[in-house]
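Here the complex is missing one protein chain, while the rest keep their positions.
Here is subunit A:
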Amino acid sequence: AVSHSQITRLYSRFTSLDKGENGTLSREDFQRIPELAINPLGDRIINAFFPEGEDQVNFRGFMRTLAHFRPIEDNEKSKDQNGPEPLNSRSNKLHFAFRLYDLDKDDKISRDELLQVLRMMVGVNISDEQLGSIADRTIQEADQDGDSAISFAEFVKVLEKVDVEQKMSIRFLH
């Protein structure tokens, strides 16, 4: 479980971002963070906080989304083995990343969706042609059932050697 002091800190952070002081954050509140505004995937990351397409997120929703980034070793401390899978399990972290690609939420990453993310990350520096061939190669390597799209299972397989736990975790100092 998250410690009391961590919740206090995060609540303090939430209120400092909430310029409208109405208990919820809007997309503009996130965009005011310069380090996030210059992140190539900034818009996608902000979208992750507004899952159902609403415009405001409250503190609960804020914490829920952040929970995906808790280190996995935190789970060993909690004894609830029979409860639902925690949000920061390897599988849920991967699912979170999958959803950053899968914009239309059809549980498949299509060539177009992959191209969109690639374009966000490279800006204007690579031509459409080159980007297209990168996308094609990537899908070809990962696609196992030949439908020219990546399902979640194929996604997990491609990333099986990657240390997801380390790359997708944020540790508190206290």
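Heads up, the rule we're going with is that a residue touches a chain if its C-beta (ideal position, glycine included) is under 8 Å from a C-beta of that chain, and two chains touch if they have at least 3 such contacts; residues count from 1.
One rule holds for everything that comes next: contacts and distances are computed from a predicted model.
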item: Among "GPAT3 acyltransferase", "VPS33B late endosome and lysosome associated", "Cytochrome c oxidase subunit 2" or "thioredoxin-disulfide reductase (NADPH)", the UniProt name of the subunit that does not appear here; value: "GPAT3 acyltransferase"
item: Absent-chain interface as seen on subunit A, which is shown; value: 5, 8-10, 12-13, 16-17, 30-42, 45, 66, 69, 97, 100-101, 117-118, 121-126, 130, 133-134, 137-138, 141-142, 150, 155, 158-159, 161-162, 164, 167-174
